[in-house]
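All protein chains but one are shown at their positions in the complex.
What follows is chain A.
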Amino acid sequence: MWEALDILTQANFWAATIRIATPLIFGVLGALLCERAGVLNLGIEGIFVAGAMSGWLAVYLGLPLWGGVVVAALVGSLFGLVHGVLTVPLGLSQHVTGIGVTLLATSMAYFGYRVAFPNVATPPRIEPFAPLDVPLIGDLPFIGPILAQQTGFTVLAFACVGVLAFVLARTPLGLALRAVGDNPEAVEAQGLSVVALRIGAVMAGSALMALGGAFLTLSAFNAFYFGMINGRGWVCIALTVFASWRPGKALLGALLFGALDAYQLRIQTIAGGVVPSQIFLMLPYIFSIAALVLVARRADYPRALMKPYFKGQR
């Protein structure tokens, strides 16, 4: 019993929580940015895969690590452009298009990998982001070791939370994004372009999603594996609702999920003999479902979410 609680005092546990949460932070921020503008982006799962693969490949081919990050973001925004063009000016079903983008992006990533490495037994590796070695902070009691294990990529995720929160709440652009997800007619009537705002939001959001994927291959691990995204994108879609489309709460939701995941890994070793490990594996996902059941029923969805807008139609 005490061992189960003891986990919470280990610096390792908290470091793992942040590491597991980082890709989710990017994913939830990306999803909420798209949805705030009124577009559901179910391409997220595939965009994670494409970001993981392209960022890693760029570094493998010789680009610096941050160059890989940029490549992943660009690839993500390209898939966002595809999703945006199909769903915004053409007004196709956002569900169907999103699933299509996921299939396309996943398959293209796998295909590209197989073409580049037809005959490898073990996945080729790169030198990933190293933990930050900031003097002083690492010497702090308790949180020092936690922070010292994180990489610059994680810092970027936390910075994105602040930037997105500021943009949405405090700038004219954020005002227009929030408005276009609530009532596109209001935006059009004020002389702004609904199409440009929505496509821009989907591209930027997709770039963030791709960063979530790239974190896995450039920071958490050092190689690209098939199936490594493993539903993280879908979890982000659920966490977006949990977060009520707010960046701050998105951070909280991602950390909660990360903590549960890190906890179940550790409790398995303690209680593994008694309880089947699958039960623990389920924990974070049960949390997602429970959170959705509790929160989503009262959720204040952006009013224009999933509603295509055609100019001149009322």
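Please note the rule applied: a contact is a pair of C-beta atoms (placed from the backbone, for glycine too) under 8 Å apart; a residue touches a chain by one contact, two chains touch by 3 or more; residues count from 1.
One rule holds in what follows: contacts and distances are computed from a predicted model.
Name the absent chain as its UniProt record does, using one of the following: "1,2-phenylacetyl-CoA epoxidase subunit A", "Glycine--tRNA ligase beta subunit", "Succinate dehydrogenase hydrophobic membrane anchor subunit" or "Simple sugar transport system ATP-binding protein".
"Simple sugar transport system ATP-binding protein"
Of A:N183, A:N222 or A:S277, which one is in contact with the hidden chain?
A:N183
One chain is left out of this view; which of A:V134, A:L173 or A:I289 touches it in the full complex?
Counting the whole complex, the residue in contact with the absent chain is A:L173.
If the hidden chain were put back, which residues of chain A would touch it?
So the residues of chain A touching the missing chain come out as 170-173, 175-176, 178-180, 182-183, 185-192, 302-303, 311-312, 314.
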